[in-house]
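Remarks on the structure that follows.
Part of the complex only, each chain left as placed.
Going in written order, the chains are labelled A and B, and every chain counts its residues from 1.
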Amino acid sequence: MSDLESRIRSSFDRQSMMHTLGACIDWVARGKVVITAPILPTVLQQHGAGHAGLAFSIGDSAAGYAALTLMPEGAEVMTVEMKINLLSPAIGDRLVAEGRVVRSGRRITVVAADVWAEAEGGRKQVAMLQGTMIPV
Amino acid sequence: MSDLESRIRSSFDRQSMMHTLGACIDWVARGKVVITAPILPTVLQQHGAGHAGLAFSIGDSAAGYAALTLMPEGAEVMTVEMKINLLSPAIGDRLVAEGRVVRSGRRITVVAADVWAEAEGGRKQVAMLQGTMIPV
């Protein structure tokens, strides 16, 4: 495991929300982080699909950690704002959130994330996020 | 309890995500719903404050149920999109999300929510949300 990846994983492990959602870091590269989470019976909305807050939480964390991969060592990252468009109900076995850096600046980092629902038959995009991160 | 309130509470009770976050409906009126959630050790980000996903989840649900109060009986509500600006770290005993309807239309409802962190000394706004709901 690279230094970069262990730095990201160490921060992620301190996010108790990620444990509560059953989320894991799947992949770390410079400017890109993938987080997955099962669609557990404990994270649903009233129709039995995954709650918008689930897609948001892992999308936001994937985007934030993507930003962190391009920040200096020792930095941490904070969400300034995030917008999510929901494309389809989050139905399936698990969600996969792919966060990426769109523009990395000295003061702010613009990020995006796509969230997919995976089931045996394939995968379908359920959400897209666009937001702003700052180092803290 | 009014018919309106029991309709909202019955939908809310089917959202397992709200149970997982320890969230409760605090207040229901036409066009306005308040949801509270403790800042539990299970919903934190890496610095020990409440995760952005917590403020988002209860803000989104409060805004969605505010929209539902103005929809015909039998309708359910779905989030089309939601944007959150984070104003301060979510530090304190609990979060209070006040959702309200800004414009109620036949096809779409524009909503907003403010989220506050409460502690013994008072309360501080931690997030503001603006989004779109549709009936389903």
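The definition used in the following text is that a contact is a pair of C-beta atoms (placed from the backbone, for glycine too) under 8 Å apart; a residue touches a chain by one contact, two chains touch by 3 or more.
These figures come from a predicted structure and were not determined experimentally.
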item	value
With 2 copies placed, total copies in this complex	4
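Just so it is clear, only the chains that are shown with their structure count from here on.
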item	value
For chain A placed onto chain B, the superposition rotation in degrees, Cα atoms, nearest 5	180
Distance between chain centroids, defined by C-alpha means - chain A, chain B (Å)	21
Complex interface listing, chain B residues touching chain A	11-12, 14-17, 19-21, 41-47, 51-54, 56-58, 60-61, 76, 78-86, 136
